[in-house]
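What you see is the complex with one protein chain gone and the rest in place.
Letters are used for the chains, namely A and B, taken in the order the chains are written, and counting of residues starts over at 1 for each.
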Amino acid sequence: MTSFLERARADIGSDQVAAVQRGARRFRDHRSEAVDEYAAMEAMRDRAREIRLHTLANLDRYLGTFADAVEANGGTVFFAADASEANEYVVQLAAAKAVQGVVKSKSMLTEEIHLNDALEAAGVDVVETDLGELIVQLSGDRPSHIIAPVLHKTRFEVGELFRDSFDVPYTDDPIELNAIARRYLRHRFLTADMGISGVNIAIAETGSICLVTNEGNGRLSTTAPAIHVAVMGMERIVPSVGDAAVILEVLARSATGQKLSSYTNIITGPRRPGEPDGPDELHVVIVDNGRSDVLGGSTSEILACIRCGACLNACPVYRTVGGHAYGSVYQGPVGSVLSPSLFDLDEWADLPYASTLCGACLEVCPVRIDIPRLLLEQRRRAVEAKVGPMWMKRPLRAYARVATHPRRYRRLLSVGALSGRLFKSGWITRLPWRGKAWTSSRDLQAPSSSFHRWWRRRGS
Amino acid sequence: MATVQLFVTCLVDAFAPLVGEAVVDVLERLGVTVEFPQDQTCCGQPAFNAGFHPEARRMAAHTVRVLDATEGTIVVPSGSCTDMIIHHAPELMDNGSELHAAALRVAARTREFTQFLVDDLGISDLSATGGGVCAVHHSCHGLRNLGVHDQPEQLLDSVDGLDRVELEGSTECCGFGGLFAVEMPDVSAAMLEHKLDAIESSGADVVVGGDISCLMHIGGGLHRRGSTIEARHIAEVLDQ
Partner (left out) sequence: MDRDEFLRRASVGSFLDAPSDDPGDLVPDGPEEDLIDRFCAELEAVSGTPHRTENADEALETVLELMEGHQNFMARGHLPIPGLAGRLIHDGYRIAGSDVPHDRGERLRHQLEYETLEVGITGVDALLAESGSIVLTSGREAPRMASLIPDVHIAVATTDQLCWSLSHLFSEQPDLVTRGSNLVVITGPSRTGDIEQTITLGVHGPRTLHVVLMPPPW
């Protein structure tokens, strides 16, 4: 697998990353405005954090309460230990109900477990209904942002894609492109046999699931088809309706700067007797897929995440390299913590190093996850498992030996100063070996003396 | 007045001793007695940030021992090193151990340079003089982990003859990030370019910061561009 650095190198400076940067900045600025306007924001963030931590501390209890409530409402709950169990359940359900067409509303979890692939392999036609995800699907691309999948695409690219996919005249006007997608998808919604969604946040006491969208696809795909399957990460839950309100107050504000998204949808069971419409069946698939391991480990705090994407927008590294460079379903700061814990540490050990630890992420996280601390912990784990930047071990060990012996240290300072003075201009413009990584883009001021020496000479 | 211990930091020691001299000068002019525990070396931050805890622990432990044997406020001309000593060194020590207790004692006494001047001494005017136009680069660790923001601005605004302009994106990371600068060089360079563009379009002739690490990165980039803009540590500007 390529490394983060290799992927970043390929993407930095591209038009796509420039588009991501513009988009991320806009989200970041809108969030700022929304926060300035909302006097209760800081108190809400504190409360949101408390709610999420309390829930995670009692996750088994709340999942149990939730499952009971879903079933009492006439829904069905399936507990999936991993991706293959989850996919198998949905595929078998589709087969049992002779499902031919599925409409999907955006869910990162379903991307994580590759649900679409499993359904398609079983001969079920799946169409993504979130406009960004539809574009991703049609172009065989990958999302570049947690909530805005095609932040990296220009309208010209989308125009060409729609012309080729739908056999319509070329246009790059977003309004016309939207109309094309709406026409195409409307028919799919109304004729699909099954709708699949994610879950933004579940409510234990009522057995409800919240879906937050702007487009309306979250509502349509969970209203028109006769069967609704909601795929839920086991950690995405709060105890009560009041808790959910807190989460909803901070979610949209943090993500896009909206007070609320266009549609905040709370689903409690399938269609009830006497209700004119809605799905006849509701299946909630609760997925572990490594989350319980994270829960029991040293990076468990990351499970409090409510997937708003604010950390991505705030991150100067993310804005510089775009989402694809991370290589993972989960990108940016949250992805850099989550991927090495949820997935294979070996494979994802470089992501925690894709950060300057500037702390901008923590500043904006609605549940105040200490992402910099978690990144440091991931680095520690990586080094301990010997999959970190192990080339640093010898130089750091050597430095530690010197830095714990003051006389050796002072001697190193003298040697450094002496060597530095060889550079007459006072600047070093080229360094060998690893030093090239510095001088490839900047000069280095040559040492010429040391503070220790100055202090010694002034006496006192 | 007070007696303080100077923890000068390894980068200042080796690459920018004039900054250390300026810190001493500024403090002494204010009537503060400065002591320099000569056995000091490195706080261990580079190793800690890279994930090498055993190596970091050894260096942090040495630093803690040296500083714990002293009294008075420990003044550090670096936000990131201050952050390391206050927030991370204690965690590196075994809970309940003698070293842990010492690390907590040291952490409680440690202050970043501009915070010490403005918040502790209550001084924001040093009767310094200068000229030209400056802009402040707010280094991340100091800014977000210690709350250092207004202090450098107040101090610079008091320098007679020195104007100050805002830097676009002044609170955005410059891309140094410790070993990130050499571990993710292309990303670091791209972030640096962005920062340099902002500096060059600000109208400033000098960019001022509180962390020599950021300043070496920014200054190194400015020099590579052939720019006449300088990157200077705030202590040097205040010592004029």
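The definition used in the following text is that a contact is a pair of C-beta atoms (placed from the backbone, for glycine too) under 8 Å apart; a residue touches a chain by one contact, two chains touch by 3 or more.
None of these values were measured; they are calculated from a predicted model.
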Response to the item:
Shown chains in contact with the undisplayed one are A
Worksheet, complete the sentence: Of A:R219, A:R236, A:R307 or A:R410, the residue that touches the missing chain is A:R219
Worksheet entry | Contact residue for the chain not shown (choose from A:I286, A:A314 or A:V383) | A:I286
Worksheet item: At which residues does chain A meet the chain that is not included here?
Response: 19, 22-23, 26, 39-40, 43-44, 47, 50-51, 53-54, 56-57, 59-60, 63-64, 67, 73, 77, 79-81, 85, 129-132, 135, 148-151, 153-155, 158, 174-175, 177-178, 181-182, 185-187, 189-191, 193, 203, 206, 208, 214-217, 219-220, 223-224, 226, 234, 239-246, 248-249, 256, 258-272, 274-278, 280, 286, 288, 292, 295-296, 300-301
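The rule is simple: only the chains that are shown with their structure count from here on.
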Worksheet entry | Length of the line joining the C-alpha centres of chain A and chain B, rounded to whole Å | 32
Response to the item:
Interface with chain B, chain A side, in the complex: residues 4-5, 8-9, 12-13, 316-317, 320-321, 352-360, 362-363, 376, 378-384, 388-389, 392-393, 396-397, 399-400, 402-404, 406, 409, 413, 416-417, 427, 429, 434-435, 437-438, 440-445, 447, 449-456
Worksheet item: For chain B, which residues are in contact with chain A within the complex?
Response: 8, 10, 12-17, 20-21, 36, 38-42, 44, 46-53, 55-56, 58-59, 61-62, 140-141, 143-145, 172-173, 175-192, 194, 216-217, 219-221, 223-224
